[in-house]
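The following block contains the structure, expressed as C-alpha cells.
Moving on, here comes chain A:
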Amino acid sequence: MLDFFNSTQSIHAIIIVGSMALFFIGFYGIATQKNLVKVLVSFDIMESALFLFFIGLHYKVGLVAPIVDDKTKTFTGMVDPVPQAMILTTIVIGLAILALGLSFGIEYYKLTGRNDISKMNELRD
Partner candidate 1 sequence: MSLKKTLPIKHIVLSILSSALLLSLLGLLMQVKTDLHKSVGDIFLNLNMQTATANAVTSVVTFFRGIDTVGEVTVLFLATSGVALMLSTSQRTYAKIIKQDSFILNVGSRLLLSVIILFGAYIIIHGHLSPGGGFQGGVVIATAFLLLFLANPNMDLNHSILTLGESLSGSAYVLVAIIGLFKVNMLLGNFLPHPVSEIGNLISGGIIPVIYVIVGIKVGSEMAVIVEYFVKEEHEKEIENA
Partner candidate 2 sequence: MIFQIILLIMLAYVVGFIYFGLYRNILARIQGRYGPTIYQSFYDSIKLFSKKNTVNYGWMFYLGPIIMATGAVLTLILVPVFSDSDFLRSATSQGNLFVLLYLMVLGPLGNALAVGTGGNPFGVMGVVRGLTRLIGLELPFYIAVVGLIIAANSSDIVHIIDMQKTGGLNIINHPLLFIAAMISMVGFFGESPFDIPGAPQEVYSGPRTEFSGKFLALLMSQGSLFAFAKLVLIIDLFLGGADSLWMLVLKTLAIFVTIIFIGVVYGRYKVEQAVDFLMKIPTLIALLGLARVIWFG
C-alpha cells in the first residue's frame, strides 16, 4: 500500500498540498497579524512554502542528488540542480531581508515602543 506513496505523482500531490497549505498559513498570517515580527515570520513561512513547493516538484522517484561520487561516475539520473541553486539564493535573500526588517523593527520599537504595523501612522498628511 505504501507503494502508492512511492510514485512521483503522489509525492508531488502531497508536496503541493502541503506547501500550499503552508503558503496560505503565511498568507493568512500577513493578512491578519499586525505585529511586525509576526508579519516577517509569516513572510518567511510563505517563502519556505515556496521553496518546498519548488524543490519538491523537481524531485522524481529514482533520482538522486546531483553530486557524483565514486559510485555514479556521470551526471545522469540526477535531479535538476538549478532549482536548488535558485532556492539557495532565495534563502539567503530572505535571510537578508529578515535581518534588515528586524533591525528596522528594533530601532522603531526603541523610538516609539510600538511594533504594531497597523498603528504606524505618523506618515500622513
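Candidate entries met the following condition: all candidates are chains of the complex that A comes from, given by their letters.
Keep in mind that, in the parts below, a contact is a pair of C-beta atoms (placed from the backbone, for glycine too) under 8 Å apart; a residue touches a chain by one contact, two chains touch by 3 or more; residues count from 1.
Source: prediction; values computed, not measured.
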### Summary
Contact partner of chain A within the complex, picked from 1 or 2: candidate 1
#### Entry: Touching residues on chain A, where the partner in the complex is candidate 1
13, 16-17, 20-21, 23-24, 27-28, 31-32, 57-58, 65-70, 74-76, 78, 80-86, 88-89, 92-93, 95-97, 99-100, 102-104, 106-107
